[in-house]
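Missing here is one protein chain; the remaining ones are kept as they sit in the complex.
Then we have chain A:
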Amino acid sequence: MTPDLGKYAFAVLASYGVSLGLIIALVALSLRRARRTRAELEKIEERVKRHG
């Protein structure tokens, strides 16, 4: 099942590792910032509503 990458194993595995790592980091950072920004806005809107 696992392909024999032969002498190019480093090039192939490093390509997949770097690419998937960057994609996962980008998605995680985007989700984290989305959650934080949404919570911050809710807090500010709540405060504005309370103080008129």
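Definition applied: a residue touches a chain if its C-beta (ideal position, glycine included) is under 8 Å from a C-beta of that chain, and two chains touch if they have at least 3 such contacts; residues count from 1.
The rule is simple: contacts and distances are computed from a predicted model.
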Candidate names "Integral membrane protein", "3-oxoacyl-[acyl-carrier-protein] synthase 2", "Peptide/nickel transport system ATP-binding protein" or "Heme exporter protein C"; UniProt protein name, chain not shown: "Heme exporter protein C"
For chain A, residues in touch with the removed chain: 1-12, 14-16, 18-19, 22-23, 26-27, 30-31, 33-34, 37-38, 40-41, 44-45, 47-48
